[in-house]
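With one protein chain removed, the remaining protein chains of the complex are shown where they sit.
Now for chain A:
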Amino acid sequence: MVFGFSFRQRKPNSAQTAKERLQILLAHERSSGGASPDFLPLLQRDILEVVRRHMEIDSDAVDVKLERSDDLSSLEINIELPYAKTAKAQGAN
């Protein structure tokens, strides 16, 4: 067991994985005041409101993804645009 352990150091063992996962997660939670991003629903509402000024969109067609890692976090917001509908609406105008 002892020998096996020293060889395994190259590939992270499960305890190291656990520590790294916690460090990343807790860094995010602490920086937002012990919170997960609770502003996201508000952000989503604001973005939708702005987009709606220009086109009709369905609130079901919004997909928000978040990916956290130690050096970079990304927030991805996909809004499916109903092209057919907007084209018709513009034609009517």
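Definition applied: a contact is a pair of C-beta atoms (placed from the backbone, for glycine too) under 8 Å apart; a residue touches a chain by one contact, two chains touch by 3 or more; residues count from 1.
Convention: contacts and distances are computed from a predicted model.
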| remark: Answering from "Fe-S cluster assembly protein SufB", "Septum site-determining protein MinD", "NADH-quinone oxidoreductase subunit K" or "Glutamine ABC transporter ATP-binding protein": the UniProt protein name of the missing subunit is "Septum site-determining protein MinD"
| field | Touch list for chain A against the chain that is not drawn | value | 14-15, 17-18, 21, 24-25, 29, 34-38, 40-41, 44-45, 59-60, 62-69
